[in-house]
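One structure follows; several queries about it will come next.
Missing here is one protein chain; the remaining ones are kept as they sit in the complex.
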Amino acid sequence: MRKAAKAAIIIFGAAVIFFSLFGDMIYSAVTPDVSAYTVSAAVMTDGGLKLVLPKECVRDGRVMIIESYPAFERTVYTARSVEVLLREGDSESGKYLIESGLKQGDRVVLTSEKELREGDRVETDGHG
Amino acid sequence: MKRSKCTAARSKRGLTNSGRDGMHKKLRFKFIALSAPALIGFAEFYILPFIRSIAYAFTGGGLEKRFVGFENFIAVAENGYFRLALKNTALFSLIGVITVTTLAIILSFGLAGISEKALWIKAAFIAPYILPSASTVLIWQAVFDSNAYFSLTRSETWGGFFAVLPLYLLFIWKNVGIDIIILTAAISSVPREIYEAAALDGAGPKALRFKITLPMISPTVLFVALLSFVNSLKIFRESYLYYKTNYPPDSAYMLQNYMNNHFYKLNYENLSAAAVMFTLFVGVAIAAAWIISERSSKR
Partner (left out) sequence: MKTRVLKAFYALLGAFFLLASAALIIKSLIYNGGPSLLEYWELFTVDHAFFGYFWNSVFYSAAITAVSIAISLPLGFAFAKIRFKGSKALFYAYLLAALLPFQATLLPNYICLKSLNMLNTPLALTLPMMFSPLAVFLDRQFALSVPDELIDSARLETSSALRILRHAVWPHIKPGAAALAALIFCESWNTVEQALIFAMDNPGIYPLSVRLSDLPENVSGAGGATYMFPIFALFLILRKPLESPESGEIWGTK
């Protein structure tokens, strides 16, 4: 029993030291940040929240938004897929008008480095 | 012949001048020099600040600091909260220390009877000391936060007792471990021969414990009591976390709460006066205890 406790402590200690040195690197390597441009869905009209988006952003009636959750001394941004109601705009403009499905402050992904899947960690480069 | 030559030679070097403890001046000086860092630090971070505190205790008058005599002391002494805090702290320290020490003694005796080392039990007892305060308090709140208990704390005569009981239990739970470790070490150092001799004289196990072990480890018991006393004054952090407020229920309002609140109200003069008075009380109590112990050991 004593040996087991000793071993556990040594292993844990090694883990602590290892991750102290490499934890950050591992985090970046394992969950690479995908760069993305976003725009905030903060446009209010009398009908409610409406946002105009290029067609490429919308797929199958869904858009990608970015959710942030507070980790310890950093905020982690994850991509999430949300269903929205659209109205096609002028066919030449190539834009959709989002009627509902988004809340004020939601950050919608306009373009991204790679195709985003649900749960991907995102690095937001800026607002469109 | 050799000896006188030696002594003569040594006296040339000034080494025969021994003090009452048999050490000559040079060596004593060296030891005291080695103690210099400790003494300087003590002066800088304990004595000087305390003197400053005393100075604060005598000033007042808002922005313009002027000497106000004993005004602050009188204000503190008349302050109902201070008296409450003093009473509660004295009660907590006294009851806490006695309970913890007695419990530790009983448990240590029991342990000594079972096994030589009893490592895991000792490790278990000291686990609460290691647990972070926040975690301990979380568990305590889970246990004591039921509606039933809450109504207990509201009852007429015993409400105060129940309100502060969690704090007492927390203190005991946290501090038995370290006391047990120290006491078991002391108990194991009592030489076997004494027990054997007493057993030959026909002493039973109870007599052995009370008449031999206990007196022999009494300096350790005193130290354990002192350690527990020092820790009892530190209950502030757990109290703050548990009651989630700077103003705990009346029966749990301690001196540190009083001082802390005055610290945040920027009322340093009051706080210093309270600290000085508290130190005075404790100082007198310790001096009394010391004198009593000196007298009893001389007999």
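Just so it is clear, A and B label the chains in written order, and each chain counts residues from 1 on its own.
Assume a residue touches a chain if its C-beta (ideal position, glycine included) is under 8 Å from a C-beta of that chain, and two chains touch if they have at least 3 such contacts.
For clarity, every value in this text was computed on a predicted model and none was experimentally measured.
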item: Residue touching the undisplayed chain, where the options are B:T102, B:S155, B:S218 or B:S293; value: B:S218
item: Full-complex contact with the absent chain, from B:I98, B:L119 or B:A288; value: B:L119
item: Interface with the unshown chain - residue positions in chain A; value: 5-6, 9, 12-13, 15-16, 19-20, 23-24, 26-27, 30, 70-74, 76
item: Absent chain, residues of chain B that touch it; value: 15, 19-23, 26-28, 30-35, 37-39, 41-42, 44-50, 52-53, 56, 107, 110-111, 113-114, 117-121, 123-136, 139, 173, 176-178, 181-182, 185-190, 215-220, 223, 226-227, 229-230, 233-234, 236-237, 255-256, 259-260, 263, 268, 271-272, 275, 278-279, 282-283, 286-287, 290
